[in-house]
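Everything on this sheet refers to the single structure shown next.
All protein chains but one are shown in place.
Order of writing sets the labels: A, B, C and D. Residues in every chain begin at 1.
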Amino acid sequence: MTEETIQPKVLEPVFNHANGRLLMPETRYWPTDMWKSPWSLPTYRRGAAVLAGLILGIAGVAWFIGEIGPRLAPIYTLAEQFALSYGVPAFWIAVVWTFIKGVFVLLAPALNALFAVWWERKISAHIQSRMGPMYVGWWHGALQTLADGIKLFLKEDIVPDCADKVVHWLAPVVVLIPAILVFAPVPFGKDLIYANIDIGTVYVFAVGGVSVMGIIMAGWSSGNKFSLLGGLRSAAQLVSYELPRTFAVLPVIMLAGTLNIADIAGFQAGYWGGIVPRWFIFYPVVGQVAFIVFLIASVAETNRVPFDIPEAESELVAGFNTEYSGMKFALFFLSEFAYVLLSCLLMSSFFFGGGAAPLPFLDFLPSWAWFLSKTLILMFCFLWFRWTFPRFRVDRLMDFNWKFLLPVSLLNIAAGGVLIWLLS
Amino acid sequence: MGIVLDNLSKIEALPGGGIALATSDELINWARTSSVWPLTFGLACCAIEMMAAYASRFDFERMGVFPRPTPRQADVMFVAGTVAKKMADPIIRIYKQMPEPKFVIAMGGCANCGGPFYDSYAVVKGVDKIIPVDVYLPGCPPRPEALMYAVIKLQEKMRKMTVKGGHGATPLQGTGSRKLT
Amino acid sequence: MTADEILAKLQASFPGLVKSEAPLKDYPTWTVPAGSVRAVFERLHSKFSFNYLDMVTATDWSGPGNPKGYPQSPAVTPAAAGAPSATAKDVFEVVYIVSALSTGMRLCLRCELPRKEAAVPSLYGIFMASDWQEREVYDMYGIKFEGHPNLKRILTQDDQQGHPLRKDYEHVADKFD
Amino acid sequence: MKNYIAFVFDASWNTLKGLWVTLKVLFLPSITVQYPTEKIVPYARFRGMLAYDAEACIACGMCVRACPSKCIALAKAAAAPVPAPVEGQPAVPPAKPKIEWYTIDYGRCNFCGLCEESCPTKPKKALWHSLDYEAIFSTRAEMVRRWKRGDDLWGTARKTADGQLAPITDQIHIQSVPVRK
Partner (left out) sequence: MTKHAHAPADLKADQMFINFGPQHPSTHGVLRIALTVEGEVVMKGDPDVGFLHRGMEKLFEARTYSQGLILTDRLDYISATHNNLGYCLAVEKLAGIQAPLRAQYIRVLAAELNRIASHLVFFGTFGVDMGAFTPFLYAFREREMIMDLFEMLCGGRLLHSYVRVGGVAADLPAGWTEKCREFLNFFKPMLKDYDTLLSGNPIFRSRTEGVGIIGADRAVSWGLSGPTLRGSGVSYDVRKAEPYCVYDKLNFTVPVGKNGDCLDRYYCRMKEMEQSVEIAFQCLDALAGAELNPGEVMAKGVPKMFKAPAGQAYAHVEASRGDLGFFAVSDGGFNPYRMHVRGPSFINVAILQEILVGCKIADVVAILGSLDIVLGEVDR
């Protein structure tokens, strides 16, 4: 088996892909030479330049568009006079206006699902030193999620014969509807809000709790032992992690004095000594502990690693959505990312001051731009946790909650009380 | 659907018959080919090369291939390894559990026709004796790029499918190799 | 404590135990009569601390393999320039290899059984490693191990006719061939 | 109580260190070979698809005996009649035996290289492992490729249902592709 035996006789090129490139044996992309000096690689430099350009471009566009919230009010009054002049009763105008706002709020989880799924696959790929979707859309697989959605929409919809048909069909609906309703009191920027109700926080936690029912229904009705176990596990986990999540928000509400999410965000405007923004996370002990407990509990609420025992891939095949194919599976996927977006929006409005700019001289950007950037940074933390941590075992997960998170959040409420007594 | 898709052509009427691809077929085939979800189903040595194809160097996810553990959410089944007779029933059962349209790639000599165990008493000589196969991939085990080449060829086969022809499902066929158009 | 001293000690109570004539290369090899297999192992386990059972397997000495045992003609037919009939004798031979981890000594014990209804006492109680290995020998050769709790087929499919590793095994084409 | 606090701080410190490892790799370049556009040329000893040169073969059958899965079959051409010895010139040496036809069953081949090692032809081997690894079949019949004298290195395969032998289209020859500058 000597080297010189390789000599083809016929050399007609059968394949010449337009931009095909052959890596001769010496270039094998070994990490030893790729990571010695990353900045010397042209592709790496081009990638960094594209990323920086993207961020600056979006910031420029946001600066150009400016505040959207306050501009809506005059448009609404103009349209109202126009409709009144046509004799349309005021009641119907309000209905049409809420319907239009409703479409935009429905757009939030839908667009977020398209973006977040693609972003998670890219971030997880680059964490694992690979590239993620590249070929589907025109730039870095931009249309990957759209292609997945259309394909799932066209898949055959299997209902196992030993399944409880009605409950099996109803489960994704019961999971998805609260995931959309919950976005009503959540602000997206300065008075960019659907319903500025006063009990926003209670509403969010109340409606968020309903989707647990959907997961249990999915688990039980699929007639599959693995999904039954997944459903029961999610019942135990979601209910028990609801408590520390709510108790973590209590000090924030005590400090802000209102339950209205937009007002809590507004309360955190202004700067201590001109530099440090008055965000709740910067309150001495109470803020940091509350934020960490809320972050951990939200990761548990959205069934993401290290708390993803309901759909544990290595133990229960795919947990509660084992028997779901096609569009019903897509709905579960959509609602999971809606809850991730919700948790990030809540965290940025409770702890990071909603639309407020981190430094005084940075407030030329509009409030919704700051709000979205904080949400994206927090969403990056969710993705980062997912690709680093292993999964809890069921009983260790319960110990962690009842023996660690809950006592810490209760102590935190006491500390919040002491802080308020000191401040007043 | 005014969605911008790369190189999506209008109705393509080919002179002299041929396949007239309406826009909806083009869109449906584009969606199906760009998100091929295989079932994590490894039998023997080819499964290790399949895992190497999902790993960092030959990243399968660039083509939208995202492995799913349950047959309900899988489009393609990579039969990677020797099909023992004791494993034949579970393979048939899993193939039936997959929703339409479903495809099968026989990866490696053992799945093609028994490979090095062609004269063994306990091996099914080729997986197309029990389920229909769309693409056979030689190699023992084939390189991860060869598996990607097989997926590219399967995508080419899928692009020629028309909804009018098979109502969006793959033709029902018990065993043997399969024509998709 | 060399192998021969142990052999001398054991031959006192087991007359049938002899040094076998075709030994395993560089391991002391003894031939044990079928009836006293379990007793010998118990003595080895308790007295001479042979606590690790390496391997349990069997050989069918009934002449060259039968080409009809293979669904398709194999690369080299087993009888090609095969064994002179001298070594063929109508017998199964169960081979045990047992070792003492503390001293590092390794022994091979063999016992010959008639082919018709071959049976040998199981080592299930002494070494748990023998549980699956004996089931595999039963599955492949049909040798019965008395005292084994669940002696069932382990590797071959459920409706497998006959025991494949026997030299005279003929393959019956089933629904997959 | 004290070791509980120590356990909490140790656990959170290890968690943060784990997070730091993943963040560090996030900003390092990825080592992916983007397969259809960037293609790895294997090392010289890689055992890819078999290539066969009908001119160099002396139909000795050594490869048939060496193959563990019996996938090679050949037929020796009838020996050319030796011209009657003319006493003027030295006796014409008997012609080297030629090959009539030669078939390799790629489905069953397990790419082990024993046939290449057993091929006695000098200086260039008649049967060797090329560097190609991109080949697929769509039917069982295509797996068996046949050579007659004059065919090219990759032989012809039984293509359509009617069993016609057609040259190979579904195999990309890495060796013969000019490197794009």
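Heads up, the rule we're going with is that contacts are C-beta pairs under 8 Å (C-beta built on N, C-alpha and C of every residue); 3 or more make two chains touch, one makes a residue touch a chain.
Fair warning: this is a prediction, and the values are worked out from it, not measured in the lab.
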Among shown chains, those touching the left-out chain: A, B, C, D
Hidden-chain contact residue, picked from the options B:D25, B:E49 or B:D75: B:E49
Per the touch definition above, residue among A:Q128, A:T201 or A:S348 touching the missing chain: A:Q128
Hidden partner chain, residues of chain C it touches: 22-27, 51-55, 57, 59-60, 64-65, 69-70, 74-78, 80-84, 87, 95, 97, 101, 104, 106, 108, 127-133, 136, 140, 153-158, 164-165
Hidden partner interface residues of chain D, rising order: 10-11, 14-15, 17-18, 20-22, 25, 31, 42-47, 65-68, 110-114, 117-118, 129
Where the unshown chain meets chain B, residue by residue: 40-45, 47-49, 51-52, 55-57, 69, 81-82, 84, 86-87, 89-90, 93-94, 116-117, 119-123, 140-141, 143
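What we mean here is this: only the chains that are shown with their structure count from here on.
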Between chain A and chain C, centroid-to-centroid distance (C-alpha), Å: 62
Inter-chain centre distance, chain A versus chain D - centres from mean C-alpha coordinates, in Å: 48
Where chain D touches two or more other chains, by residue: 30-34, 36, 39-40, 42, 68-70, 172
Interface hub residues of chain A, defined as touching at least two other chains: 29, 125, 128-131, 134-135
Complex contacts: residues of chain D adjacent to chain B: 30-36, 39-40, 42, 49, 68-70, 105-112, 133-140, 142-143, 170, 172
Sites on chain B touched by chain A in the complex: 3, 5-6, 27-28, 30-32, 34-35, 55-57, 59, 61-64, 66, 68-70, 72-73, 75, 97, 99-101, 168-169
Touch list for chain B against partner chain C, complex: 84-86, 88, 118-122, 124-125, 129-130
